[in-house]
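With one protein chain removed, the remaining protein chains of the complex are shown where they sit.
Chain nomenclature is as follows: A, B and C, assigned in order of appearance, with residue numbering initiated at 1 for each chain independently.
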Amino acid sequence: LEEPLLFEKGAVDRCGVDLPDVPEVKSRLGGLERHRPIDLPGLSEPDMVRHYTRLSRQNYGIDLGIFPLGSCTMKHNPRLNEKMARLPGFADIHPLQPVDSVQGALELIDTLAHWLKMLTGMPEVAMSPKAGAHGELCGMLAIRAALEARGDSRKVVLVPESAHGTNPATAAFCGYAVENIPADARGRVDLAALKARLGPDVAAVMITNPNTCGLFEPDMIAIGEAVHAAGAFVYCDGANFNAIVGRVRPGDLGIDAMHINLHKTFSTPHGGGGPGSGPVVFSAALAPFAPLPFVLKQGDKYALIEEREALASADHNQSFGRMVAFHGQMGMFVRALSYILSHGNDGLRQVAEDAVLNANYVLASLKDVFTASFADSGPCMHEALFSDDFLDGTGLSTIDLAKAMIDEGFHPMTMYFPLVVHGAMLVEPTETESKASMDELIGALRSLARRMLADPDAYRAAPYLSPRRRLDETAAARKPVLTWREPVLAVAAE
Amino acid sequence: LEEPLLFEKGAVDRCGVDLPDVPEVKSRLGGLERHRPIDLPGLSEPDMVRHYTRLSRQNYGIDLGIFPLGSCTMKHNPRLNEKMARLPGFADIHPLQPVDSVQGALELIDTLAHWLKMLTGMPEVAMSPKAGAHGELCGMLAIRAALEARGDSRKVVLVPESAHGTNPATAAFCGYAVENIPADARGRVDLAALKARLGPDVAAVMITNPNTCGLFEPDMIAIGEAVHAAGAFVYCDGANFNAIVGRVRPGDLGIDAMHINLHKTFSTPHGGGGPGSGPVVFSAALAPFAPLPFVLKQGDKYALIEEREALASADHNQSFGRMVAFHGQMGMFVRALSYILSHGNDGLRQVAEDAVLNANYVLASLKDVFTASFADSGPCMHEALFSDDFLDGTGLSTIDLAKAMIDEGFHPMTMYFPLVVHGAMLVEPTETESKASMDELIGALRSLARRMLADPDAYRAAPYLSPRRRLDETAAARKPVLTWREPVLAVAAE
Amino acid sequence: MRYLPLTPADRADMLRVIGAPDIDALFADVPEAARLDGPIHGLTPHMGELEVERALSKMAAKNLHAGATPFFLGCGAYKHHVPASVDHIIQRGEFLTSYTPYQPEIAQGTLQVLFEFQTQVARLTGMEVANASMYDGSTAMTEAVFMARRITRRTKALISSGVHPHYVAVLRTLTRFTDDEIVTRTPDLTSDDYLVELAESVDKETSCVVVQNPSLFGHVADLTPLAEACHAAGALLIVVVTEAVSFGALKSPGEMGADIVVGEGQSIGNGLNYGGPYLGLFACREKHVRQAPGRLCGETVDADGRRGFVLTLSTREQHIRREKATSNICTNSGLCALAFTAHLTLLGEVGLRKLAALNHARAVQMAERLARVPGVELVSQTFFNEFTISLPQEARPVVRKLAERGVLAGVSLNRLFPGVRDLERGLIVAVTETVTDGDMDAYEDALDEVLA
Partner (left out) sequence: MRYLPLTPADRADMLRVIGAPDIDALFADVPEAARLDGPIHGLTPHMGELEVERALSKMAAKNLHAGATPFFLGCGAYKHHVPASVDHIIQRGEFLTSYTPYQPEIAQGTLQVLFEFQTQVARLTGMEVANASMYDGSTAMTEAVFMARRITRRTKALISSGVHPHYVAVLRTLTRFTDDEIVTRTPDLTSDDYLVELAESVDKETSCVVVQNPSLFGHVADLTPLAEACHAAGALLIVVVTEAVSFGALKSPGEMGADIVVGEGQSIGNGLNYGGPYLGLFACREKHVRQAPGRLCGETVDADGRRGFVLTLSTREQHIRREKATSNICTNSGLCALAFTAHLTLLGEVGLRKLAALNHARAVQMAERLARVPGVELVSQTFFNEFTISLPQEARPVVRKLAERGVLAGVSLNRLFPGVRDLERGLIVAVTETVTDGDMDAYEDALDEVLA
């Protein structure tokens, strides 16, 4: 099913809305009327619906099958949450309405904030960050603000090699120099090396736990003690919080700040790349520096604190400022709270357990055909890490396996990440996959592994059955074509 | 994408809903508790969503492309209508609520009824029939009731050969003998033959206008006069009302009863075969016999008349009775009214004009390759009728063209109907298709016609690219398998 | 106009291709006298979405909807919670905007759903086969009586006094001009012997006995003796079920000897919708299937030998058989059937049974509460999620007064049997999983007040 671009299909005189007549008034545009055409093609409603419906069918989604992307946690997106987020009382209120007219919205934010604090065991949470990386920025800004407040201008942030790219990028964005911490042979932070590096120039350590190898950092408490002893802070990348929610509270591990990806842990839809939402929980040491605005319950009423000056309480009066216009991703908050209430106490714990059980099942079922990099060091958490060693000598690598999976009807796993494992393949089934679904994936991967070794040439150019074959990314980057332009020929013909 | 049956995928201990605990009470089931298993497999919510999403992708729908089914009017289904039908004030009210608590619902029914009467120029409408064929039944029952009321026990209903199968079936259901009226060479009712057959034994003539050849009956007024002169009634099959809405009122043509398919003329979705909705408009002669219940505006309030006894007004007191529990397809009424208001006066007229224009465009664009059965007699209305003559000698016929269209990405047109044309192919683009969309269809059909003549053998077994190849309908009917049963092998293995 | 893609330039181009001078030329066959030149009186020009939404929302706001108030109505239409994912699935364009699956190669989605639906309905009812759905329960019942006539070649149908009076009215309408004899009786709330009397009335002229279980009044009963009486006389037993959730709690009609089971499937997957669209269920014995009305989906194979599904046995149907068809039906309730099947798939055996148990338990609680209101008497001894009470005064005005107090209290028997004095104090109360303790309190308090 091929579908042309809107620009090849629509026309500037086509329109899919009906609007009432425009009353005649004297223009107040001050002579700034737009005269030149925008060149914006339109479609009638039937054609618009058909265009995007057809395009949608070139996508893979969770609704079509397992999405075993390590570190990205593509779990089921409940439709109840979509319905709740569309209640007019949430979807159709303006961020600057008088607070008396939005008490229910503030109650929702406060309620979600409460459960995020309870689930993480941390005393404060900033709700406004718009995504995980934005949450990291929030956390690192709080750390820097806390250090500056005590006159401490440390310049270095330590980051494990296995970290998400956002970690070093965020630290750099906050003006820090980034240094790597090595991993030990078991895929964990090398505690001795870390201790050796700590000193008065280190502002913070950014750790992911469970880490990007899918492993829990058993020395986490010791790491925290060492970092705090050195006068630095512990930032935790919470991307993998779904593996421990309800079973472990980051606050009990000595963490000072951690963002929570609402789409990873609390099932808000990924939507082809966003919107996200990345609230950040803080320890008592960082709480006073948390960003504005936030919601404060005062007796029966909820207040929205938007200005530092409005702060009565001494623990919030050193806020580092505002991270976004307005108050964060309300639509995602509704979905996340709907998810939390749906699971409740027993359900959230079960989420972590099933996520971990599923990943270990995949690990156990594939470790005889793929090299399971750290399987010797015990069970994994929510994701299973393999390498492409088994393809040595075939000239094939991870990417070829990934693309071959497409022809089997699956979305590929995460490839070449984390960087600490050569040819890494990171598989995260998530807790919303059934055993049958995983058995299908396992069966397909086992069969593929066998077939790729038997006939490597058949897989160099996979996929064959997808809407597009392998796309030339190099050509795209060499001479970027980022917008559509009328082909010269067509123009000449007119 | 293959998808197993629910019964092969689910299990009786799986469940995708959460329910509160059941309070303990003393059972009042009187010993009738179900003990035997129902054997009803369930799925978790993620698996349910995936199962039906995957199944949906094996369907073709208007949202994916043109649906040129003659006589079935597959037009765009506006999403606004879906939204309106889901307003709790319409979707979440009970048919037996006190009428004071549903005044808005009665107002909606009355408003839609008003516009249906105005658009058809008829004085009365029965809203309760559940579908087109049900509407036919309603109309024929009113005719029979009117005849019986005057002590007239006529026994014959005349139906043109080209009629939908529901027409003779309905007449038979009402206890009438059915006789055919022949068509003339121009695809219209043969007026002379009709007149010749009329007599004291004829209860009614059932006519489709525009007829199923896509042609307007130019003698319609004369037919009506002749039928009435013979003491009989004219039933009009309104399946094709969309061709004339806003331009011609059936009430001006001498019609006594006509059903309106809300999905054909007023865009309620077909939904893979229903639900439909078939209100019936009546002439003054039949109005007193219209079914119960109906809505009556009394001052500022709306009353729901459910019993003959409740009728004050003399014109309704001979109702033939109730056709359904409750009051008809409310959900469809909301959608239809939304459609009528969206189009308004100018829009509805434009609907008929564009429907007719589109069909004539297809007719003009294909008549040199296909035989256009009645093209010599002038323009068609909303659908273009062709025959498969052009395939003579190839051993191929309409069905092969239809199945070949599937491989080109189109839904086939209506085949082998109407019966008056051998190898009929009836194409109805509808008014919601763009010129570009029709040009694609025309191009594909012209190309197919050429290719089928050049290489007939390549098309005997089409389609090749659809989710399934040609299905063996004979085998299905010979030994019907209508429900799933555990394969014997699997049972034995346990 | 947003739904009409043609531009004025397109129209001019197309007229040129057609060779017509203007659009009127295409309507040349319409007699002058029937050409409508002016606008439809009073109809406004086309409206934008916003205006249409406003107009319809205003009407909707005039209705008191079930979710907004304590709600206890049943009698053939029930308020159950429908999961959001069910509504999501039925809005998939590929389901919503598809046609009757006459082209099975590109309609396997709809067809497989119908096959799953038929299997589910057959299992719920305890029958061997089911069709792909009908308009609603009332029309399904009428079709069942006609089918019994075709099978037995007899014309007398005995209808239990516990059958919904609307259903009986539909049957009466459709037999008005046939030679069918429909035997009915006004219900008697003081006696539960109607099943015994029915069994005694079956004779060699009887084509079928139609009985509803749970009955209109909510009563449940063992139909086995009645089935035996029918079969001994060569008649068929038709069982009507208007509350599909009851299948999760009660012995199935098939187990009790039913020959045809019809029902209203609205309770599962479908909203109240003020009475429609609903979902007729139709199940029967395999040996009778060629006499069944409506569409049937069957399994077969394609040219490559792969399993697939098609509409089958269509030689029964009107588009093939015309006046000799088993029914004039041409439409089913495909999308409602999809909602039913998707919801039932979420429920599964465990869920349906728990939902049914919950409904029953809540109804028992409510019945006990109402029975202690002074002057109120519990008529129903056995029931599922709906029961009848007798008030110390006429019920219809009480229902109205309770509605004014924001409690939708049930369906008065006056509403269904207008003018029948013996029934005027009866009130049918339905209780589903959507009723809260607060709703029960509100009802009890309001009734206390109104009757005081």
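Here is the rule we go by: a contact is a pair of C-beta atoms (placed from the backbone, for glycine too) under 8 Å apart; a residue touches a chain by one contact, two chains touch by 3 or more.
All figures in this text were calculated on a predicted structure; none of them were measured in a lab.
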Neighbouring displayed chains - absent chain, whole complex: A, B, C
Candidates A:Leu69, A:Leu158, A:Ala257 or A:Leu401 - the one touching the absent chain: A:Leu69
Per the touch definition above, residue among A:Leu158, A:Ile244 or A:Ala372 touching the missing chain: A:Ile244
Residues belonging to subunit C that touch the chain removed from view: 2, 48-50, 81, 83-84, 88, 91-93, 346, 433-434
Contact set of subunit B toward the excluded chain (per top definition): 11, 13-20, 43-47, 49, 53, 78-80, 82-83
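What we mean here is this: only the chains that are shown with their structure count from here on.
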Top-ranked pair of chains - ranking by C-beta pairs in contact: B-C
Chain centre separation in whole Å, for subunit B relative to subunit A (CA means): 48
Length of the line joining the C-alpha centres of subunit A and subunit C, rounded to whole Å: 46
Subunit C residues counted as touching two or more neighbouring chains: 1-5, 46-47, 49, 51, 83, 85, 87-88, 93
In subunit B, residues with contacts to at least two other chains: 45, 49, 53, 57, 62-64, 76, 78, 342, 432-434, 437
